[in-house]
Every structure is written in C-alpha cells, then in structure tokens.
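Right, one structure below, let's go through it.
Removed from the display is one protein chain of the complex; every other protein chain stays in position.
Moving on to subunit A:
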Amino acid sequence: MSSQDTPVMQPAGGKTADKVFKGIAYACGILILVVLAAVFLFLFFRAWPLIGGDQSANSATISSFTGGKTNSFWGYVLPLLFGTVLVSILALLIAFFISIGIALFISHYAPKKIATGLSYVVDLLAAIPSVIYGLWGGLILVPAIYPFWNWVATYLGWIPLFAGPAANPQRTVATVAVVLAVMVLPIITSMSRDIFLQTPTLQQEAAYGLGATKWEMIKLAVIPFGKSGIVSASMLALGRALGETMAVLMILSPGLTYSIKLLQASQNQTIAANIAAQYPEANDLGVSTLIGTGLILFLITFVVNYAARKITEKASV
C-alpha cells in the first residue's frame, strides 16, 4: 500500500511547492515594481518644493549653484541633461565598434585557449569599481592623453567637435568619453559574445555552403542573428554611462553650456556628477533642486529603455 501511496502523494506535494514557488515569483515581480515606485515617489516628494514651494527662494538657490548664470530650474537642468546625453552617446560610439570586434574575435576567430582567457579578462574589466577608473582617468590618462588631443585639435580643428585650442590638462568631455567607453566596453562585449556563440551552426554552414568567406558568413548569419542582442547590450551600456558618477566627477572640469567643443574644458557637466559635487554644501532647498535634477535623469533612463525596447522589437521582427 505504502508503495502505492507515494506516487499519489508526490503530485500533491508538487502542487503545494508549485503554489509556493508561484507566490514567491509573483512577490519578486511585484517587489521590483514597489521599489521602482518608492524611488519615484521619493524623488518626486523631495523635489516637490521646487514645484510647489516659494519660487523666489528656488531662483535664489539655483542662482547660488550656478554663480548667478541662471535662476530657472530648466535653465539649470537642460544643459546638465545635454552634457549627460552627450558624454554617454560619445562613450557608446567609441565602445560599440571595439566591443563588437572583441566579441567576434572571441566567438569566431580566436583559438579556444585565447578566447577563454580573453573572455575572462573582459568580465574582469566589468568588475572594476568606477572610482578606480576615475582615479586612473584623472591622474594618469588626463596628462597622458593631452599630446594626442592637442594633435587632433591642431589638424582636425576644422571639425566643430574638435575645435581648439585643446585644454591643458585635458579634463574634458573627450577624455571622459574615453574612460566611460572603457567602462561600458565589457558590458557590450560579453553580451554580444554570448549571442554570437549561439548563432545556429546550420545557418553558418549554409552560408559557407553558398561559398561565403568568413567575413561574408558573419555578415550573413551572425550579425543578423545577434542584432537585437547587440542593441539591448548597447542600451544597457548607455544606461550605465548615463548614470556614471565617480569617473565623471573625478575627471571632468564642469560647465553649464550646450557646447559640443569636446576638447575644451568647462563646457558640460552630467547630472549624476553634478549631484555628487553639489550635495555636500547644499542647504535644504539646494538638496530639493538636486533631487529634482535626479528625477529628470530617472525619467531620461526610462525614455532610453523604452526606445531600446522599441528598437529591439523592430530589429527582431
């Protein structure tokens, strides 16, 4: 009898476990929504004095932040937003092609031993804390990169982006973008590598069968297969670059303009770095203002993620 009981009991026990697990999964899913809502509400209520408070006091606060250059919230946050997006997109542009190159090298070109070693190194790169990148960028890269940027400014200065004279020391958007590119590189690389490795062998063989060279095979089979993965990896990387604080804070000489002169100092600043820089000496209203800029950053990351979703959907169709 007992031997008959167990098979009957097992599905029952399995059912409870199923229910419990379902509950846990639901709870986890809901928890992330609750956390998100809590963050949003925190930002919104702490930033409320900006909207609902005494406007003349707000103007005075913002004016004290900017040394009298502007006294409206939008005049303050829009240049910051511009700087944030500019730095992040530049970093993404630099990192994107290099990352795809590394990923393809690991997945299709490198001998197995080298590929394993390289994957390991790339993952290690992702684990380095940003403050280390900041120190490296601020103390080593800034003086070291000046001759190169100076060369760029001298010979490519006719392109508005590289208009000279190059600032010395090079605590500029260009240098920050290079450091951020190094930081987001492992994210794009490791995600694209994983996707490339999953390309169906059948498709690859078929491409070879049609007489394709290796480069043509990658163009025909690997890249189209990995497209949506590459896009979502890039968006993840962009998200990281948008919120990067320490490295920017330690390298960039900040300014509040809409300038795209990458090689000149004191042109742009990012929202995250600005919060970190101004928070220690801010009074109550100042903190509200900074949290207000944080709210804008929060919304922008949402917009970026939403756009990424749309692009990925289109790409995968």
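Quick note on the criterion: a residue touches a chain if its C-beta (ideal position, glycine included) is under 8 Å from a C-beta of that chain, and two chains touch if they have at least 3 such contacts; residues count from 1.
In the analysis below, contacts and distances are computed from a predicted model.
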Among "Probable alginate O-acetylase", "ABC-type quaternary amine transporter", "Phosphate-binding protein" or "Electron transfer flavoprotein alpha subunit apoprotein", the omitted chain is listed in UniProt as "Phosphate-binding protein"
Going by the contact rule already stated, which one of A:47, A:81, A:222 or A:249 would touch the omitted chain in the full complex? A:249
Sort through A:24, A:139, A:210 or A:299 and give me the one touching the missing partner chain. A:139
So that we can see where the missing chain sits, which residues of subunit A does it touch? 64-69, 138-139, 142-143, 146, 165, 167-169, 171, 249-250, 253-257, 265-266, 277-278, 280-284, 286
